[in-house]
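Note that one protein chain of the assembly has been removed; the remaining protein chains are unaltered in position.
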């Protein structure tokens, strides 16, 4: 192959880079437009970082952001609790169930979030058998459950890929010979071995949950997504700053995943 | 001796008796979770779509989807936006993936593209709308540069960001990278030797593409297009933050219905939701059918 690359490849890359970088630059530029007290000027337009101060200083920003971070953490915990034992058990004892489990975990990619949350609202109202929506706490729980459903495809795939690099039966037998029970095996033998995979899934979940709008808005929870939407409808420059912050957050999560992947084992150390 | 017997009699029945139930006990939490929070809520809506307010079976709700001009239009707009953003996203994403895999570009280009694609494919929702308003809105940087530097006023040429075309342009921002993320491993799986073998057998590059590369790539390509379609079809946050409820697409209509703004008929809402599941479901079924039927060579 030619050194330095083919012209069509460079052209494609350049067009792609333009489409993807221009909005980021434009958003940053937009967020920094400020006529009062500019820090610097370019082409007669004054710029400052004032709007970022406004955003970070807004108590509603702090509240909603904290709320969403907490929701993300609980979502991750719930996801790990459901996915890790299941994926482990299926690999160990019920491999014939794998297609079924895989199909179920892919369903959230087919059924839109808005449909799922609509179902919740109708099924788990205050007069139903499981009245999640009767109390604020219950609604918070239902939101976390909904987020766990949304992140199911990513979490399951990450963990299952992680398990593929571990010799599950041998590890389990070794632990059993040493007298470990199921909880010990999962928490202290399997989980550490798939920790990097779980963390990758966790950061992806975090990136999805932190700015999620549909579920939080329809369940009337004070999350970051609805806050951003609300701000967008009422302010001029703050939304652009929020977009930059959200992009940086997503970038941070992906960078963590990439960083972690360097430490992931490539394949199982199994004889033959 | 007696001790050993004791141990054996205690241990054996415990194992054999509980064997079958524990097997299934291991996956019970998962299935309970999936049934309660994924399957049942969906079924509830699907069944509700075929009932009237007295709980009797009816097709009236479904018929209403076709009869109500605004609902019909919303489906049409949604399908159009999802289809074009999926197809364009897939084609452009494929071109970029081909460039980084087969274009002989330096390594940093590939890793930068892959990292960025991972980020951008997850950069959707409300902030994405803000980013494009800051770029191509009436006061956006690109709009201003075009106006002041090139003397081109976008908004007098009929361009409107808050339209279906605008939304397609915005959706491409996560559709293209998603395609890149999914299709790059598939392209990596194409062996350089296939092209060389074809060349020594006298094939032109086009013959090689037509007879080998395209058939090999086609299942992954089509599968990703369908995933992108579903991805766009269910998306609401970007469109809502963009245009409020002024853009008539199905998720926004359903959103408004759930909030109680319009329609005033919960069963019509169920029908709306059913329609969404039906369309993404049909797309996926078609894909599975296609894959099993024509791709016997896939393991």
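Each chain carries a letter (A and B) given by its place in the written order, and its residues are counted from 1.
Methods note: a contact is a pair of C-beta atoms (placed from the backbone, for glycine too) under 8 Å apart; a residue touches a chain by one contact, two chains touch by 3 or more.
Everything that follows uses one rule, which is that contacts and distances are computed from a predicted model.
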(message) Leaving aside the chains you can see, what is the UniProt protein name of the one that's missing? Options: "Asp23/Gls24 family envelope stress response protein", "NADH-quinone oxidoreductase subunit K", "Ubiquinone biosynthesis protein UbiU" or "ABC transporter ATP-binding protein".
(response) "ABC transporter ATP-binding protein"
(message) For the chain that was dropped from the view, give me its touching partners among the shown chains.
(response) B
(request) Tell me which residue among B:155, B:194 or B:286 touches the hidden chain in the full complex. (result) B:194
(request) Give the residue, chosen from B:22, B:70, B:111 or B:204, that touches the chain omitted from the document. (result) B:204
(request) Provide the residue numbers of chain B that touch the chain removed from this figure. (result) 191, 193-194, 196-204, 207, 211-212, 215-216, 295-297, 299
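By definition in this document, only the chains that are shown with their structure count from here on.
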(message) Averaging over Cα atoms per chain, report the distance between chain A and chain B in Å.
(response) 16
(message) Looking at the complex, which residues from chain B come into contact with chain A?
(response) 23, 26-27, 29-31, 33-34, 36-38, 40-42, 44-45, 48, 92, 95-96, 98-100, 102-106, 109, 113, 115-116, 118-120, 122-123, 125-135, 139-142, 172-173, 176-177, 227, 230-231, 233-237, 240-241, 244, 251, 254-255, 258-259, 266, 269-270, 273, 276-277, 280-281, 284
(request) Provide the residue numbers of chain A that touch chain B in the complex, in ascending order. (result) 1-6, 8-10, 12-13, 16, 19-20, 22-27, 29-31, 81-83, 85-86, 89-90, 93-94, 97, 101, 104, 107-123, 130, 145-146, 148-149, 152, 204, 207-208, 211-214, 218, 225, 228-229, 232-233, 239-240, 242-243, 245-247, 250-251, 253-255, 257-258
